[in-house]
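Excluded from the complex is one protein chain; the other protein chains are retained at their positions.
Letters A and B name the chains as they come in the text, with residue numbers starting at 1 for each one.
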Amino acid sequence: MPDAAGLELIAQRVRAAVADEAVLGTHYAHEQAMLEVAPAHVRGVLTYLRDEDEEPYEFLASLHGVDYLPEQPRLGVHYQLLSRARVERLGVKTRVTVEAPVVPSVVDLFPTANHQEREVYDMFGVLFDGHPDPRRILMPEDYEGYPQRRDFPIGGEPVLFTHNEHKLPRWYD
Amino acid sequence: MEITRTKVDPIESPEAFRAKQLSAQQMLRGDLDGRALEEYVEERVMLTTLEKAQNWARRNACWPLGFGLACCAIEMITVIGSPRNDISRFGAEVVRASPRQADMIILSGRVSIKMAPVIRRIYDQMLEPKWVIAMGACSSSAGMFNNYAVVAGADKFLPVDVYIPGCPPRPEALMYGINKLQDKITQDPSLGWRERYQAEGTEESSA
Partner (left out) sequence: MTEEPDQPSMPDPLAAPYREREKSVTLERVAHGTAAETAELEPETELFTLNLGPHHPATHGVLRLLCTLEGETVREVKPIIGYVHTGIEKSMETQQYWKAITFVERMDYLAYFANAMAYCNTVETLLEEEVPKRAQYLRVIHLELNRIASHLFWLGTSALDIGAITMLWWGLRERDHVLDLFEMSTGQRMHTRYFQVGGVIDDIPPGWEQKCREFLALFPARIDQYEALLDKNEIWLQRMKNVGAVPKERLVELGVTGPLLRASGDPWDLRKADPYSSYDDFDFKIPVGTIGDCYDRYRVRMAEMRESCKIIEQALDGLPEGPFITTNRKVALPPRHELATSMEALIHHFKLVTEGFRVPAGEAYKAVESPRGELGCYILADGSSKPARVHVRDPSFVNLQALAEMSEGGLLADMIANVAMLDPILGGIDR
């Protein structure tokens, strides 16, 4: 992993190459390096990190979504990058709100993002701008709601105990 | 360790065996009649009702549909394939791929809401008589997944005959469940949902 100093250097280089407001912050904890990026500049940052940086990260290991409720902006999209030559991992994250959940798609940069972005859309409702096939992948296609958001109820059936079994409607009612 | 050997009693004495041979010779020549002929026939023919024979045949050749959903499917394949526990000794090794040719469906694994209509359609495509075994905790109730994505038990949309608990149930447990189903077929197939609803089968409503 890049250490804390290395992470700051990466952040500096990204700011210099892409835009000053692209990098919103850096987090380093438990030897995990995380770069926070503005949603509009995601493509620029990832292209830079993949191609032009002196320490490139060419492998997208994981693309997943997070719901940071109650912190705002709520929905986060994480890109776990891996450099196989140096065996280093870098996390890039961006956060969007529920009202404007649009993030540019990186499928042309990393083809592995195809199914993974569909999963983030399916579970969190983040719209990926430019994705070739924006459909739900895990839930039935006419499902309403985004299940893995924190305010979506867990669902399921109430468990029957003796204290509540006469209160719950049964199938023969 | 003391080992004692005893000779197993022969099924019949040599004299009785000779008598049987002579009576067979007589029957073939047409020399037996009346009471002797009746006794001869009764000794050799099994009488039963047609239903019992039918049930006996059905229980011993209950072909499962090859239908694995999740982790319980691994244990089900172990039962079908492993040399240690195998269901071919119960006549059920012929796993059919087509529901038209299968007798029972073993729902092995969690039933998600996307898969439930598919299972229902496959169940409808099976021909009577058909039986359902809900294997594992997830298809009997919701199992440990009491959430938005899992149907809480296959008996919400299918009539189930035998429930096998476990997560996943041991292969021996699955075989015990299949044995229970076989007992049910021979003794009283009207047990369970068929008697409760006075039904012979199910049909899909158009709603």
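Keep this in mind: a residue touches a chain if its C-beta (ideal position, glycine included) is under 8 Å from a C-beta of that chain, and two chains touch if they have at least 3 such contacts.
Since the structure is predicted, the reported quantities are computational estimates derived from the model, not experimental observations.
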>> Going by the contact rule already stated, which one of A:Val18, A:Leu46, A:Leu60 or A:Val126 would touch the omitted chain in the full complex?
In response: A:Leu60
>> One chain isn't shown here. Among A:Thr26, A:Thr47 or A:Thr112, which residue touches it?
In response: A:Thr112
> Can you list where chain A touches the absent chain?
Replying inline: 29-32, 34, 58-62, 64-68, 78, 80, 84, 87, 89, 91, 110-112, 114-116, 119, 135-142, 147-148, 150, 152, 154-155
> Please identify, in ascending order, the residues of chain B that touch the omitted chain?
Replying inline: 66-71, 73-75, 77-78, 81-84, 97, 109-110, 112, 114-115, 117-118, 122, 144-150, 167-168, 170
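Following the convention adopted for this analysis, only the chains that are shown with their structure count from here on.
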>> Counting only Cα atoms for the centres, state how far chain A is from chain B in Å.
In response: 50
> Which residues of chain A touch chain B in their complex?
Replying inline: 139-140, 147, 152-157, 159
> Within the complex, which stretch of chain B touches chain A?
Replying inline: 113-114, 142, 145-150, 152
